[in-house]
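In what follows, a single structure is set out as structure tokens and then discussed.
With one protein chain withheld, the remaining protein chains of the complex are depicted in position.
Our next item is subunit A:
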Amino acid sequence: MAFNDRIFGVLLIVLAVAYGWGASQFPEPFGGAEGITPGTFPTLLAVVLGVSSLYLIVRPDPDNAWPWGRTGIELIVAVIVLVLYAMLLQPLGFILSTTLAVGTLCWRMGARPLGAYLVGAVSGVVVFLLFNFALDLALPLGLLSFLEVS
């Protein structure tokens, strides 16, 4: 079956129309435009994208299977870990958040939990030291800021 390309094609057409509509809303530049306005190039893009997505709908490629079930859950977990990593980087500090994020990812990819979090902690500390002392770039210490020397 070939649903992926068809669904994607429909989404792309929606995008192309929305994008093209957006392009028609830009104000005329001051003094009037000779040939090209801020909207010209986007309009071209919208047309090309629209036409090629029609082709995708008419002549779709065979589908790749999506990972439903456990693998899908693992993927969602990984994305959540990445988002949390970004969110906690400043409040928790680089070392703690890296230990948690890298550790969890290693563990979910099949490492034993102890080894996984150890790798996380070691990599976090090494990169932190490297950046703060060798490269002179301050990564946030967060909760560990009581360790700050200078």
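Here, a contact is a pair of C-beta atoms (placed from the backbone, for glycine too) under 8 Å apart; a residue touches a chain by one contact, two chains touch by 3 or more; residues count from 1.
We adopt the following convention: contacts and distances are computed from a predicted model.
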Undepicted complex member, UniProt protein name, chosen from "Peptidoglycan-associated lipoprotein", "Multicomponent Na+:H+ antiporter subunit B", "Tripartite tricarboxylate transporter permease" or "NADH-quinone oxidoreductase subunit M": "Tripartite tricarboxylate transporter permease"
Hidden partner interface residues of subunit A, rising order: 4-5, 8, 12, 19, 22-23, 26-27, 29, 34-36, 38, 40-42, 45, 48-49, 52-53, 55-56, 61, 64, 66-67, 71, 74-75, 78-79, 82-83, 85-87, 89-90, 94, 98, 101-102, 105-106, 108-111, 116, 119-120, 123-124, 127, 131, 135, 137, 139
